[in-house]
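Here is the structure we will look at, set down as structure tokens.
All protein chains of the complex are present and in place, except for one that has been dropped.
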Amino acid sequence: MVVLAIGLILVGVFFLVVAAIGTLRLPDVFSRSHAVSLTDSLGAICVLGGLALYQGFGINMLKILVVLVLLILLNPVIAHATIRAAYRAGLKPQTKEDP
Amino acid sequence: MMYSVNIALLLLLVLTAASATFLVKELMSSVFILGSYSFFLSLVWAWLGAVDVAFVEAVIGAGLGTVLFLVTLFDTAPKDSRLRRPPPPLAGVLGLPLLGILLLLAANDLPQFGDPTSPPNVHISPVYLQNSYADTLTPNVVTSVLMDYRAFDTLIETVVIFTAGIACALLLREPGS
Amino acid sequence: MIDFFLFLLITLSFLILVYLYRVIQGPTVFDRVLGLAGISTKAIILGVVMGTVYDRVEMFVDISTGYALLNLVGAFAIAKFLEQRGTP
Partner (left out) sequence: MKPSFPKQFIANTLALFSVWLVLSGKYDNFHLVLGFMASCGVAWLNTGFPNSPFHNFPWVRVVLYSPWLFLRIVESSLHLTKLILNPSLPIKPTLITYRSHLKHRGAIVLLGNSVTLTPGTITVEVNGNTFLVHAIDDTAAKDLTTGRMERKLAWVFQEDTNH
């Protein structure tokens, strides 16, 4: 159980690092929001899932799972709100015609 | 030992965010950096074990503070939200780090965190812990200290907050009414 | 085992530094908002990890839930504000 938890946490840290690299490398707001909303969510899910496994079955595991579900539901909403504001404020995303 | 490594890292983040507030050129960005500063500060509180302070810092500093600053910016003209700072005086740049080093040196003489032989833990805390229920009939010691032993202090604090609220209401009311 | 969690805490703190760079440097305001969202995700995870280190998960998870909801409210306030105001 503990080994599985540590493995999950390490996989999650890998995804979190990839998301951080993505925010540094990608060119504009719209592409960066992909990294922040998707890869970051999966990393957070893996790390929190590993911590929940480490707690063992019980009320603590359920509480961590509530935070996890909240993250899955809210992260895309935050990314959507941000880039909708960016779109309505007049920013245009880079497209493949004009790189 | 390992605990202090992490607190040093978190304090470094707090310092970075605080100094970054002075580097940016527009007010909105400094509002965001101030929000992240509150996040770091409440993480530091949580790491030190003061969970209630951490919660208040997160709610008021990161949540309510950011929203209030934004509402204020909403009523500000865009030309007023740009910042043109004069360069900082040389005495401040040289003197403040020296002062910080002095304070850090003095902090070595403070008693250890949670030390049972430090003066407050020897003299004051046992008295409150032993006598508070007999004196005030309140099961919670923190409540009895705040509301009974220091009742005048709390009363005057409430008066200050009430005065501030009245001042805000007077300033913000509609001109016509 | 505690050492592993402390290692995790330090790694996450360094990741926060990357997002802080994005908040300070970001060319537009929206980059800064995204950086703030990333920082608060890390803060949520850090809260749960701290709870695991202290063995008081049920208390620290409440802080994390509060963070998550406040993060949503803050992001909505910022997005509404920027939509009506336009880019500076």
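Letters A, B and C mark the chains in the order given here, with residues in each chain numbered from 1 onward.
By definition in this document, contacts are C-beta pairs under 8 Å (C-beta built on N, C-alpha and C of every residue); 3 or more make two chains touch, one makes a residue touch a chain.
Computed from a prediction, not measured in an experiment: that's the story for all the values here.
Against the chain not shown here, chain A presents residues 15, 18, 21-22, 25-28, 30-31, 33-35, 37-39, 41-42, 45, 59, 62-63, 65-66, 72-73, 76-77, 79-80, 83-84, 87-88, 93-96.
As a working rule, only the chains that are shown with their structure count from here on.
Distance from per-chain Cα centroids to the pooled protein Cα centroid is smallest for C. Between the Cα centres of chain A and chain B there is a gap of 30 Å. The centroid of the Cα atoms in chain B and the matching centroid in chain C are 19 Å apart. The distance from the centre of chain A to the centre of chain C, each centre being the mean of the chain's C-alpha atoms, comes to 11 Å. For chain B, the set of residues touching two or more other chains is empty.
Touching of two or more other chains is recorded for residues 33, 35, 78, 85 of chain C. Considering their complex, residues 1, 4, 8, 11-12, 15, 18-19, 21-22, 28, 30-31, 33-35, 37-38, 41-42, 44-45, 48-49, 52, 57-58, 61, 64-65, 68-69, 71-72, 75-76, 78-80, 82-83, 85-87 of chain C touch chain A.
Note for the complex: chain A touches chain C at residues 2, 6, 9, 13, 16-17, 19-20, 23-24, 29, 32-33, 36, 40, 44, 47-48, 51, 54-55, 59-60, 63-64, 66-67, 70-71, 74-75, 77-79, 81-86, 88-91.
By the touch rule above, chain B contacts chain C in their complex via residues 2-3, 5-6, 9-10, 13, 16-17, 20, 23-24, 26, 28-29, 32-33, 35-36, 39-40, 42-43, 46-47, 49, 51, 54-55, 58-59, 62-63, 66-67, 70, 73-74, 78, 81.
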